[in-house]
Each structure stands twice: as structure tokens, then as C-alpha cells.
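There's a structure below that I have some questions on.
A protein chain is absent from this complex, but the other protein chains hold their places.
Here the chain labels run A, B, C, D, E, F and G in written order, and each chain numbers its own residues starting at 1.
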Amino acid sequence: MGDHSGIVNHGFARVDTGRKERRGFPEVIYCEGKTAGEVLAISKTILAADGVVLGTRADQEQFDLVSKEIPIARYNSRGRCIVIEETPLPKIDGVVGVLCAGTSDLKVAEEATETLEVFGNRVEKFYDIGVAGIHRLMAERDRIEACNVLVVVAGMEGALPSAVAGLVSKPVIAVPTSIGYGASFGGLAALLGMLNSCGSGVTVVNIDNGFGAAYAAATINRLVRQG
Amino acid sequence: MGDHSGIVNHGFARVDTGRKERRGFPEVIYCEGKTAGEVLAISKTILAADGVVLGTRADQEQFDLVSKEIPIARYNSRGRCIVIEETPLPKIDGVVGVLCAGTSDLKVAEEATETLEVFGNRVEKFYDIGVAGIHRLMAERDRIEACNVLVVVAGMEGALPSAVAGLVSKPVIAVPTSIGYGASFGGLAALLGMLNSCGSGVTVVNIDNGFGAAYAAATINRLVRQG
Amino acid sequence: MGDHSGIVNHGFARVDTGRKERRGFPEVIYCEGKTAGEVLAISKTILAADGVVLGTRADQEQFDLVSKEIPIARYNSRGRCIVIEETPLPKIDGVVGVLCAGTSDLKVAEEATETLEVFGNRVEKFYDIGVAGIHRLMAERDRIEACNVLVVVAGMEGALPSAVAGLVSKPVIAVPTSIGYGASFGGLAALLGMLNSCGSGVTVVNIDNGFGAAYAAATINRLVRQG
Amino acid sequence: MGDHSGIVNHGFARVDTGRKERRGFPEVIYCEGKTAGEVLAISKTILAADGVVLGTRADQEQFDLVSKEIPIARYNSRGRCIVIEETPLPKIDGVVGVLCAGTSDLKVAEEATETLEVFGNRVEKFYDIGVAGIHRLMAERDRIEACNVLVVVAGMEGALPSAVAGLVSKPVIAVPTSIGYGASFGGLAALLGMLNSCGSGVTVVNIDNGFGAAYAAATINRLVRQG
Amino acid sequence: MGDHSGIVNHGFARVDTGRKERRGFPEVIYCEGKTAGEVLAISKTILAADGVVLGTRADQEQFDLVSKEIPIARYNSRGRCIVIEETPLPKIDGVVGVLCAGTSDLKVAEEATETLEVFGNRVEKFYDIGVAGIHRLMAERDRIEACNVLVVVAGMEGALPSAVAGLVSKPVIAVPTSIGYGASFGGLAALLGMLNSCGSGVTVVNIDNGFGAAYAAATINRLVRQG
Amino acid sequence: MGDHSGIVNHGFARVDTGRKERRGFPEVIYCEGKTAGEVLAISKTILAADGVVLGTRADQEQFDLVSKEIPIARYNSRGRCIVIEETPLPKIDGVVGVLCAGTSDLKVAEEATETLEVFGNRVEKFYDIGVAGIHRLMAERDRIEACNVLVVVAGMEGALPSAVAGLVSKPVIAVPTSIGYGASFGGLAALLGMLNSCGSGVTVVNIDNGFGAAYAAATINRLVRQG
Amino acid sequence: MGDHSGIVNHGFARVDTGRKERRGFPEVIYCEGKTAGEVLAISKTILAADGVVLGTRADQEQFDLVSKEIPIARYNSRGRCIVIEETPLPKIDGVVGVLCAGTSDLKVAEEATETLEVFGNRVEKFYDIGVAGIHRLMAERDRIEACNVLVVVAGMEGALPSAVAGLVSKPVIAVPTSIGYGASFGGLAALLGMLNSCGSGVTVVNIDNGFGAAYAAATINRLVRQG
Partner (left out) sequence: MGDHSGIVNHGFARVDTGRKERRGFPEVIYCEGKTAGEVLAISKTILAADGVVLGTRADQEQFDLVSKEIPIARYNSRGRCIVIEETPLPKIDGVVGVLCAGTSDLKVAEEATETLEVFGNRVEKFYDIGVAGIHRLMAERDRIEACNVLVVVAGMEGALPSAVAGLVSKPVIAVPTSIGYGASFGGLAALLGMLNSCGSGVTVVNIDNGFGAAYAAATINRLVRQG
């Protein structure tokens, strides 16, 4: 294990301790497929360098080991995130809206929300407002417009981002989820729906990628602060 | 060419002159891939048996030959239909609504409308009311609810049927169109979207199949009359 | 948890208690991915508002908890439905036919049948009459024609709806199932087969979506009553 | 251009003049993508060696050049075959049945029929008897059963082979066609349908491959003769 | 449970006891997804009617129950078949060859072999002779040519049927298997390879469908006997 | 043709003259599939309401008719855009970067650039800097970082957005193009590559959708102005 | 147009004149989608820097313009290559074998052959030796083994590389072609077949990418020289 040019080499991973400098946010740990020990080791390296750690797609076992050594760690079980905030990132003024279509999409929405909050954003949640009950969406129009940027999570046919983009003027980042069965093909239907959205200016991330949408939203929200 | 059991055999096609009896509507000519001469020959056979002819996916050349011999034939060029009504089918009381999301979907919507009218249905058109401007749809809610059954045509992400099904209580037959580009994959995105609709009770036909949706709608509307 | 405009907000879900008014049927609980506790909580809300509860894709554990608190609940284990009928929905005169091609498709056919009965429809079952033994189908032609609308369930190549639509004059709603292996690709073969049906007027729902087909059929059957 | 071990090397192609010996039928020319001159040159080589030439997927221009030099050549324009029979192959006693579902499938059915006849088989044609009018198929049951082997051609959902296999005891070779639109995906729907046939013992060839099905059927029919 | 026109209705299945008469072979039980009790009940019905039972895709538990009541039942564990032969089907003179490319394809090859033997065919096995060691295939050329019909089983790229069809003159029925990983996509690569075979006259069945290939081969081999 | 609630109904299209108010930008004309006359009519309506018109996917013939009546119209032939700026939109201070990987991607990059400029953004172009010559990208790092938001256009494997996102801290909107052949499957390879980008925070639009990416970028750049 | 760090910027393209130094071969012009004038301009720049130009996927019109100004240019019309060799690249000792399965694959094989020769390799051609006539391949075994590296081109099921890799010990680079129809899906079948090859050590390039395979083979053949 050595340290040169902002890279700490663990053998199984090279931790990029220069990333906060270069990209504005510290490296985030994608926990899936790592042992609890590996997650712990990487967490310590990032914590030492940046004072804040976010681990996504983390399971209970990984959290248990981490929290034994780092008691301030906390776990968002629905969003499957490990969060350690010794030196929290500075708060940003603007609000990011997180909308989701159905109860089953909450897992992905929570990953987005947790990521946004760790990155210093204030989040307003609009959960379970899919297009099958469009009056609920229209009733919230003004609060949604008041956000700087919107993360819109939906499975099945993924129609919510189109409806939102038609109502408000803010950037819409769409997250298809794997919720559905049969011809949803693991989220493909929602993904294609969002890519073909008739609502201008909708951009899309990978299926179930609540983290990626939040990262993009945070990058945008941070810009407003700098404006 | 012979005639037995309600089948007239042209060699290149066996015309089912018993279909009107058996299924309630006469056989319809799918003109794509047939010569103008073949369309004419089949038209005459059906006209003689049933008094009314509908040819779908017909081109101008096919119509020109047919109309030379059968002057009462008319052509819906947008919907690509040849219609010959010597003995029009009886009119049905109820109304069928035809909705479409965008201007580009008109070709398919017109095929549905023409088919419905030839089959004796009154049609109310709601064109260009896609979800990107959801207020237009909501403004028409009562007129849509007043229809017996709804044919909803949309390309791109195909979100309109979900929104309609959430607003009204009538059967919704969704028609995906091939309108779009890139990841629309020739209408696949709209098709998958409609199959995964979060609006309960939406049923779907093949991409660009305005005729099939109209046929199903006519079958339903006719039921109401018999009720 | 609050109540405004016919929405009861449980946090994890907003129950649409205005749906029975708006759409004619109460909200149905899609149980997959919900905890038994969540299913129970939503069941109570709907039961209080509408007097009748249908939960689809429910497992034994969910039913056990629900039935402990609500003893009149019953469980259709093949169709995986929880049913609670305190104030059953009014019965409709017409009959809906449910056909299925093979024994393996029964799970989906039973979901359709249970949904139809809860929604007040009388159901006639035609099980295990696939096209490999076409004489069985032809023998039932008259009883099938006597139904108002038909739900036709089939896996593998999904040919049954085409054959049915060629024999009778009633609306056919086709349900592809995921029964098969290899090039059935989880029901894709049956789905594509039904979408390309040469039988005019066949409409299609998502793979294994017995509930959706039943919902559409109930909407149609109800129309006849109103005719 | 040389000749060794039954191979005549034209540079652009090595003609396998030993194939009739080895496989029982002479080499067949797949004309698509070849110039008229290349088709002519290969035709002469095969004609000299085997006395009979079959060219599939041939266009009018290729035929015109060939027939100028070889006047006994004839052209099946629907089946797109060039046939030259100087020394016709010996006739086989048994009959091969060629069935097709719709008029649009005739192109492929004719390729199969022409191939079968050149290879010495007697063919019985059952055209335009798709499952949407199942009574037509059932009426022909005995004549179909009387054939040794059946080539069954169908596009759209490709359901005909399943129905045929359920009725008779003879080998069924299914040919999906590219007839259809939208979710037929160029014949994929029919191909998948046939591969998943619930009718035991159906075997399948490539989309639009009338020649391949005929070749297989001829190989089987020849066996019976040898029995 | 009743009995009319050769159908015994078990409720969960209608057993087609007329099939042996109509199609030449008794109905075969597809055991996957059935309970052991259901397999037993159907077995008894078929045994009583036809004297011979074949159950495919059967597991050990199903066999254990069946063999407790029907002691002459035996189990081919690699091919996953239950066989009960009280009155074995008459033996046919000709030989069917079963070839397979690799050890992993044996499961499917054994299903084919067992089916063929139960249906009265003599089988010659050529296992583990894939194209990566083409000399092994060429060494067996004469014994392969001596068979009446060939079932050729291969996974991965599925090249064996092409090579076999190029060497011999007998009908080749290709069975793609799901053996492979990554871009084999569950057998899709082998399936497409076989459908596009450059070896004329290869016909194809569904992925892993050893039974179907054997059924088709038996139908062909029986023809030779009748010749 | 009427005018109510900001909708001008042309029959073939309802022009949303309220969109500039609601969404911040006027409605844009998607010219593909419209006649030159329709493009002209819609252009006049938007010009009268908003003073600025952008038509995308426009061909020369459409432009010729428009420019005959509206002489200030100009045509970006590579980007296929018609632009009419009577009352140009106000200029925004920040800069949007448009990067593209290869020469063949210029068509899409130009659509993005033109859209951005019409919407009041200053654009810096970084053309032909794909990852096969990564030193070119690294040399431009500082100028790229100086932009507020980046539109990154790439075909083939679509790797450029990942590399850019790894180098700078600004939002990256990726546009896959249909440039490529064979396994690019019309841009699918690039689309999937971008959706799976290892560079955090990359969001994606439809294949060849330069307009959509520009629209999203403009929405973001406008936010900074408001900050 | 400027020149810095080995990049000549034409506006529409940045020509990488440093590539010969860095990668060993000069930049190659992919002509598809470029105007004849652009091809000429880039040709001149590369010719001035490197003395040798290769343009792939070039059409006759592009060649005509180039050859008017650069008379030593020559055109391989089957392989669609423009070649200008003022200072030919040095010749390499080893031989590269180019094999192709059928006549229709020659277009791709010729692109490979031309590329190899321009890059200084001696090529031995083995055309039209597909697996349907495996004896032709086995007869050439020794001459194939004598090559340093093999480019193996095949369409349809793409089985040739597996057979070759089983016979010899040299690196095999497989090129799937788009030759075929129906379930070849534009070369997908051949591509998947090659990726799943049971012949160890086969590597694969994109469909129809004769150039890429040749480039890789040249890189390997050059290594041997350096050994």
C-alpha cells in the first residue's frame, strides 16, 4: 500500500484521494461485490483524506463491520447507503426535488436522496405521484417548479419524467427502475420510454442508478451556488 | 375460381365471404404487397357478397385502378384506406373516441377513424394531446369519459394511454406508433411502455395497427348496442 | 398519515380512495415487494373506504397476517390473490369467458378469474384447450360465443387467441404467459405472437398480467350492462 | 479455373461438382449478390456435371442472361427461381405437402414448391389456410395426412404449424416468413412462435428459407422411397 | 373427472388418450411445474390407455412417488425422464443417430436418446465430437451416413450440424443447447447459428429441446418403415 | 384554426404559444415528416407569438419555402436547422462546451450548437477529440473545465463522455450517435456505453438527439445566470 | 488549417500525422460519409507526411476525384479501398493467411487482404472453404499452419473460425460478415457464433470489419519480425 499523486493503492483497489479536489466530490464506494473488510479499508482511507464517506449498494453485514470500528457511521437501509460524516460537506442553498412514481421505486429514490444530502443539498421529496393519478402531480406543480433541479424516478412504463418536463422549466434527470415484470425486461421499458420522452430536455441515467442521478443533480445545483 | 362454404378461391387468395356472418364484420383487404389487380378482384368479390369494402394500407395506384371500375370508391390518403360503401353497415349509437399524442401519429389515427366509421361507429377525435401538455388532456376529460371506448394512439414513449386510463372509466385500447428515432427502435419503446402501463385495464395492439384497435373497439361498441 | 382529496398517505404509499368513484373499481393492491404489514395497512384503508379489497401477487405470509386481523379474508393460492368482501361489488349480468391453453397457464388464468369475480362478473372457464388439439376448441364454440368478452391465456407460441378470434365475434383479450423455455425468452415469443395475431381485433396485455386482462374485460362487461 | 476432387474453381466460387454424389442433390446456386455473369458461369459448370440446375433468389436480369445462352432455362418469378432441367432428377413416389397461411406468404411457398419439384418430388399445395379460419384447415385434414412430409409456411404469428402438427402424424417443417410489420420484427415473431410450438415434432428453418425446408423435406421423402 | 372423445379431464389437465391413434405416439408428460401427485395421476391415465408412459423434465421427487405406486417405472437421471413400459411400443428397423458436441450437452442428448428408444427406435450415439476436433467427426462419417436420420446436439456456437450436413445425405435435426456463458445468451448464439447453417436441409428445434428433436426424428424414421 | 389558452390549433397540429411562458423557451418545430407548407404555417404562428423560431431535422425544401416568405430565415445545412430570429432570445453569460469524438458526429454536434446559440448560450466547440488520441483531450482540459455545462457527442463505442467526466467537475450530457456499422446497431452500442459510464454524473439523451442535449444544457446554463 | 504536435486540423477532421510514429502504421481514412473533396484533402495531408495512404469503404466517385489529382492512386473495387503508395511501407517476412467461407464474403476478405498488403504483409488467400465442405479445409491444413496469423472471414453461422482454430496452432482473428438473411440479423448470428467459439484462442472484430482484423494481424505479424 503506497500513496503517490493522490492514489492510495490497496492492491484490490486504488483509492482516488485526489478526486474531491479534481471533481468537487470525494470518491464514493460502490459496495456491491466487495467484502465487508474491503469496504472498511477503503472507508478509512477516504475518511482520513476527505472526512466524509458514502457507500452505495451496501448490505447490513458491510455496515455492521464498518460501524464497529467507526461508530458515527449510519445506515439508510431502504436506500442501502453507508454514511460517515466527520466533516460534513458544506450545505448548498438551492433545493433538489426527488419525485418517484410508485412505492416500489422508493429504494432507488432513497439512494438518490441520501446521496444528495451527503453532498450538501437540501432535498424535497415528492413520492408516489405517478401519471395514473395525474391530479396529484398537478397539485404539486408550484413546489416542484421551486426546486433548482429534479430527479424523477419511475419504473414500469416510466412516463412520469415526460409529464414533469411538460409542467415545469427546471432540468429533469430521469431514473428508470427495474420495477415491473414481463415486458418491462428488467427496466428496459422504462429506460426506453425516458430516452424517447416527448418532454424536451429530459436526460437519463442507467436503470436503478439513483446515485448517478443525484451526482448529476448535485453538480448542477452546485453550479447555481457559484453563479 | 370456385365458391363453396363461403370461400371464394382466387388462387392468390381465398376470400372469406362467410366472415360477416361469423364475425359480424366483412373481411377487410390488407393491400400491402398485393398488386392493384389483386386488390380490385378481391374488392369485387367482397362488394358482391357484403356491399361494403374496406382496404387498408392501400396506395394511390391501387386506388386508381379500383376507382376506375368502381366509381363510388373513395380514398383516405392520410389513413391509406380504400372505402366502397354500396350498402353501408348499420350505424351504432355509441361514440368511440380516437385520441392521438402528436401530429406525426395522425396516419395511424386516421386508419383507426376510417375503419370505425366504415364499421358503423360515430367517432370523436382528440388529436395532438400528448402528455407533454397535460392540461390539454385534462380539459377534455368529460368529453372523453362520454365515449363508450377509447383508441389511444401514441409514438415515442407512448405515455398517453396511461394518463387517459387514470382519468376515465372506459376501456382503453392503446396503439403504439413507429414515430420516433434512435432508441424508439421502430415503435418498440412505445409498445413496451403501453404493455407496462401503470393505468389498469389498458390493452395493446401491434405497432401502427390502427385498424386492429378500431376493429376491437367496434366489437366492444357493438356489444353496448346489444346490451 | 393524512386524508385529502381521496388520498390517504401512508408514507410508503398514497392510497387512492377516490378511485372507485372515478374509475368504477376500487384500488387494487399489487402485493409483490411489499411487507405483510404494509399489505395489511393498505387493506384496512381500502376496506374502510370501499368495503372490498383485492390483493394480487400475494404470498402466504402476507395472507396469514391479513387474515389474523381480518378473518373474512380468503386466499386463492393458485392465483395468488387475497380477497376481502365485506360489501361485495354488485353483480353484472353478462358472462366473461376465461380460456387457457395449458395446465401451466392456470396460475395466470386463476388471477384473471378471481379478479373478474371480485369485480362482480360471472366467469365461464375453458381450461386446457390449446391449438395442439383444435377439436376441443371447436367443440366449445357456441358456449364461447355466448360470453360477452373473452380473456385468452396462453404461453409458449401463444396461438390460442388467433384461433379463438377466428371462431367467434366477441372481443378477445390475450394474455401471454412466461410458460416455456429456451426461445420463449420469458414469454416474449407468446407476446409477439399475440401482437401479430392474424385474428382481427385481438388486444394484448403484459406477460402474466391476468389481472390487467380481467380489469379490461370487466370494464367492457360493465358497459354492456349500461347499454 | 481448374478441376480437382470434384471442385471447379472459378476464382469467385468453387463449384462442388461432387455434391450430387456425396449428398444426393447437386449444388444449388444462391443467386443473391452474384452478377448475372457469375450466375451464368456457375450454371454452365453445374449443368455440365449434373444435367440440372436450380438457382434461388434469382432476379429477372440474371435469368435473362442465363436464358439467352441456355434456352431451356425457365423462371418462376414468384418463387424467384431459375430452373434448367436437361437431365431431370428421377421422380420420387411420395407426395410432399406445401401449406401456407396467407397470400403474402406465397413467395416463400413457391420457392419451396419449385425446389421440391426440381428435386423429383410430387407436391400438393394447400395455400391460404391460416388459423384465422380454422375450418378450412380441418376440411383438408385427410389430404394433408396423405402426404409423406409437410412444409408449412406462415408469417405474422406463425401459428399454422402448431395447428397442423396437432392434426396429423407426418413430419412438419415450419418456415417462418418476414410477412408482417411492427412487432413482427422481420419474421422474428413467427420464428419464435414456431420454435415454441406446442405441437410436438415441429422443426424449423430460417425466416423466408423456403429452399431449406424443401431440401429437408426432399431428404426425408427420398428416405421413404429407399425404405 | 370425465371421459369423452378420448379426453380424460383431471381438472388440472385434460389427458389426450386419443393421441396415440391420431398422431402415432401417446401423449408425453411435460413434468416441469407439475406436482408429483399430478405426474402420478396423469401417468396412471396414460398407462391405462396406452401401456407406455414417458415423462420429460422430471425430477427425483416426482419419480419417487411414481415408482412407489408403479414399480416398473425407471428413471434416466441425466436425461431427466420417467419411463414406464408395460406394453412397449413396437420396434422400428432403422437407426437414428444422436450426436453431441461436448460433455455438457449430454443432458439434452440423453433426453433425445431416451425418447427415441421409448418410441421404438434403435439409437447410435456419437458423443463429444464437436468441430474443435474435426478429425473425430470425419472418422465416424460412414457410421453416421448409415443412420436414417440424425439428431445433432450442440451448445456454444452450435457449429456441429453444419459440419455434419456437409458430410452426409441424411436429414439433420439440430438441437441448440443453453450451454455457454456471456454472449451465448442462454443458447441464443447456438440457435441462430443453426438457423443460419450453410449446410442445406438442417432443421432446428427450440433450445434444449431434446424431446422435440427426437419426436421429429421418430416421425421420420417411422416413415421409412412404412415406405 | 382558433386560439384559446395559449394553444393555436392548425388541425394538423396544436401550437403551444404558452410554452415560452411556462417552460422558458418557445416551442421548437420537429420538421421530419411534415410538409414544407406545414412547417411554414407553424413557423408563422410561433414567430408571431415569440419572435424566434427553431426548426430541427429540416430539409432544404422546407427551408426554401420558409425563406421565400420569411427572408430573414437562415439554414444550418450540416445541423439541418431552420432559424428565424426576429427578436433573438436574451444572451446568457456562461459558456456551454460542445465536444464531439469524430468527424462523422458533426451533424449531431451542429444541431446541438445551433440550438444552444438560438437559446442565447455562448458555445465553445471541441470537435474531433475522441479517446483514440487521448492526449488531444487532456490538452484541452482547462478550457473544458471553464464551461458551465458540457454536451459530449460520440458514436461507435461512445467512450468520450466517461473520459471527460473523469477530468472535469461540470455536468456532462452525453449524446450517442448512430455513427458506426455492424454491432453498433444504429447507435445502441454508444447508448449503452454512455448509460454504463464509469464517470459519475453523466446523463444521457436519445441517439442523435443533439437538440435534446442542447435543451437540457440550456436549462442548466440558465440556472447559473439566475443563481 | 494549422499543424501542431502531429495534428493537422482541417476543420472537418484533425489528421493525426504523428500516428505512424506512435502506433507503427499511418492513419487510415474511413471514407464512408465523407465527400470526395474531404477524402482528397485528407489523402494529401497523409501522403505528404507518411508517403502512403489507405482509404477504406471508398466509393468510385471518391476514387475518381483522388486519382485525378494523384495519378498513382489505385482502387480495389471489390474491397472498396483507395491505395496510394509513394513510399511503400517496408515488407515483413512472415505470411498472413486470409480465409473466407463463401463467395459473398469476398468483399470483406478483400478489404483485409488489401490492408495487409499496404501494411507490408505477404498474404496467402484461402477463399470459399466453408465448413459445409470440410474436406477442402483439411486439405489446406499445412499451408494454413505455415502462416504466422490467420484472418478468418465468414457470414451466416460463422463456423469457420472454430474449425480452423481446432486444426492449427496460430492466432485466429475472426471476422463475422453481414452475409445472410432472416435470423442472421445483419451478421449478429455470425458474431455470436464466433464469440462463443469452442476453438480456444479465437478473437473477434466487428461485423464486416475486414480492416480491423487486418490491422490486428499486421500488429501481430510485425511482432514476429521484431522477435
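As a working rule, a residue touches a chain if its C-beta (ideal position, glycine included) is under 8 Å from a C-beta of that chain, and two chains touch if they have at least 3 such contacts.
The structure displayed is predicted, hence computed values, not measured ones.
Among the displayed chains, contact with the absent chain in the complete complex occurs for A, E, F, G. From the set F:I70, F:V95 or F:V131, the residue in touch with the chain omitted from the display is F:V131, counting the whole complex. Contact with the chain not shown here comes from a single listed residue; of F:G120, F:G193 or F:G210, that residue is F:G193. Considering the complete assembly, chain E touches the hidden chain via residues 103-104, 106, 127-129, 133, 135-136, 139, 179, 181-184. Against the chain not displayed here, chain G makes contact via residues 22-25, 28, 148-149, 167-171, 173, 191, 195-196, 200-206, 211-213, 215-216, 218-220, 223-227.
Although one chain is not displayed, chain F still touches it through residues 101-102, 130-135, 137-138, 156-159, 162-163, 165-167, 180, 182-185, 188-190, 192-200.
Note that in this section only the chains that are shown with their structure count from here on.
Path length between chain E and chain G in the touching-chain graph (shortest route): 1. Because chain D and chain G carry the same sequence, their contact can be compared by residue number, and under half of the numbers here are used by both. Each chain gets a centre from the mean of its Cα atoms; for chain B and chain C, those two points are 26 Å apart. Centres computed as Cα averages put chain B at a distance of 51 Å from chain G. If you average the CA atoms of chain B and of chain F, the two centres end up 36 Å from each other.
In chain A, the residues that reach two or more other chains under the touch definition are 133, 135, 166-167, 182-184, 195-196, 200.
Chain contact topology: the protein chains form a pattern that is neither a line, a ring, a star nor a complete graph.
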